[in-house]
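All protein chains but one are shown at their positions in the complex.
Chain lettering (A and B) follows the sequence in which the chains are written, and residue indices restart at 1 in each chain.
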Amino acid sequence: MLRLDGLKVTQGTFELVADVAFERGRCTALIGPSGAGKSTALAAIAGFVPLTRGRIIWCDEDLSDLAPGERGMSMLFQDGNVFPHLTVFQNVALGLSPQLRLDADMKRRVHAALERVGLAGMGGRKPSALSGGQIARVALARSLAQACPIMVLDEPFAALGPALKIEMLSLVQEVAVDTNATVLMVSHDPDDAKRIADNCALVADGVVSAPVPKSEFFDNPPPALRAYLGT
Amino acid sequence: MKFPIIAAGILMATSAVADTPVLTVYAPDYFGSEWGPGPSIEAAFEETCACDLQYVTGDVLPRVLLEGERTKADIVIGLNTDVTKKARESGLFATHTLDLSPMTLPIEWSDDTFLPFNWGYNAFVYDNTKLENPPTSFDELLAMPDDVKIVIQDPRASYSGLTLLLWVKSVYGDDAAEAWAKLAPKVLTVTKGWSEAYGMFTDGEADMVLSYTTSPAYHIIAEEDLSKSAAIFDEGHYLTIELAAKVATTENGDLADAFMAFILTPEFQTMIPTSNWSYPAALPEDQWPSVFVELNYPEKAIFLSEDEAAAVRDEALAEWQNAFSQ
Partner (left out) sequence: MAKRVFSVKPTSILGGAVASLILFLVLGTLGAVIWRADDIAGLSTYDWAAVRFTVFQAFLSALLSVTLAIPVARALARRRFWGRGALITLLGAPFILPVIVAVLGLISVFGRSGIVNEFLSVFGIDPVSIFGLRGVLIAHVFFNLPLATRLLLQGWLSVPSERFRLAASLNFDARAMFMRVEMPMLRDVIPGAFMLIFLICTTSFAVALTLGGGPKATTIELAIYQAFRLDFNLGKAALLAIIQFGISAAAAGLAYWVSAPSGIGAGLDRNVKRFDRSARWIDATVIAAASLFLILPLTMILLRGLPMILSLPTAVWLSALRSVWVALMSTGLAVFAGLSLALWIVRAQRIGAGIIEGIGYLTIAASPLVMGTGLYLILFPFVNPFDVALLVTAVVNAAMALPFLLRGLVPALRDAELHFGRLADSLGMQGWARVRYLLIPRARRALGFGAGLAAALSMGDLGVIALFSDGSAQTLPLQLYALMSAYRMEQAAAAALVLVALSLLLFWIFDRGGRTDA
């Protein structure tokens, strides 16, 4: 269980509050209009934005004061998921050892992750030689190798085509199942949520609502969501 | 070819480690360099003194003044006459008891602290294949057309530049400002040091350069080039004298005295002309290299004592600066 306990984040005049819990081992999608605070919520959970109040708790452990890299979360950002100056292999390996000090087992895991996402044999390349889809796969391979208990996705595939995006989402799903990860994702597209989420939580007007099962969420949308979906 | 010298230097340095007393001589960069008089003087003196002579080269007087009484120098060589007043007032230098009768300067010298070791006349040097009618007096120089270009050194940064100020002041007195006004249009530029100016002259950028009457000797002896001459002026030429002195705080007094005495020996003096490219301070003319004897030689020497020079310096500098600010 990932609990946001009386959370409040202040950014300039914008305020976000959350007092919710996300089920362990499930995929929860945060859905809501632009500027409602979805990305801010993720940034706060991942440790990039200081909390004004409240705590973030994972299985009785208080994460609030930990650095982002110590929270046991793997991140997929909207962009900038890879270091352009490092090779594909190094980019993935950083997930296992930030110092890039790899033992044989780690190396094997990196290769396995690359193979799993369909990038076998491309470890030596630089990202500039890859397509957008392949770059997304590098980031996914890293999440897979990291095998963190929590995966945080901030619209990582927004720039990909529909078919490619579907492919990536199912890859995310597979990775999450493989690593038994709790997934938090932000998406603009309700179809993304429908495809891989178990639960959905509405983010509107600076408030994160409690997640509900996706069937209930979409069958009986709250008013703010209805306005957003245009139904 | 130079390796034996270096090897010898290393050998001597290592063999001299034990109890050999060290004589530390502060000297200008040019003096101590491989192409200056320093190395051969060092070798000659060490043969007689059972000591190790070590040069410390750089800007000698500022360095000694900075160091004050803690200076490690035993001897300072290469002081110019423009700084003797400041040096004397510092109290850092000791008197000597040498007999000055062997001196062959064109003027009387009786200073008991600062000992001349070489001297020369300031002069404008030109290329005799290009300049057909060189000036034979300062007046003629001033009367030359303005498209004859001269390079001089800045009196604020260079000693030879300062001597030109004193030279002009001595020749023209109260009319010095006027003389500068006539000279200024012919001055191509003013350089920081002698090297830049002389480089511009040998590159053909300037027709004349402020240097020394002995400069042509280098070209004649080392390059067999007869085209450089010094213009000799009827009014006379300002003397440049380089001096050595014993440092008052020296712990090697006897050695320092020995070196001071060595300066006046023919052995030292005969090394001066072709390594310092100037006149020896204590050597009769008949013992000079023939090229030096044959060089154009001024009739009259001009020299201001340190007090006279100090008295006119600021005024002369102001006149100079004004002339160039017009």
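Note that a contact is a pair of C-beta atoms (placed from the backbone, for glycine too) under 8 Å apart; a residue touches a chain by one contact, two chains touch by 3 or more.
Just so it is clear, the model here is predicted, and its values are computed rather than measured.
*Asks:* Looking beyond the chains shown, say which of B:55, B:138 or B:288 touches the absent one.
*Replies:* B:55
*Asks:* With the full complex in mind, choose from B:194, B:262 or B:303 the residue touching the hidden chain.
*Replies:* Result: among the candidates, B:194 touches the missing chain.
*Asks:* Hey, which of A:32, A:54 or A:95 is the one touching the hidden chain?
*Replies:* For the chain that is not drawn, the touching residue is A:95.
*Asks:* State which residues belonging to subunit A touch the missing partner chain.
*Replies:* 43, 46-50, 67-70, 73-75, 77, 79-86, 90, 94-95, 98-100, 126-128
*Asks:* What subunit B residues would touch the chain not displayed?
*Replies:* Here the touching residues of subunit B are 1-3, 6, 27, 29-30, 32-36, 54-59, 61-63, 65-67, 70, 72, 86, 149, 154-157, 162, 184, 187-192, 194-196, 198-200, 202-205, 215, 218-219, 222, 277, 320-321, 324-325.
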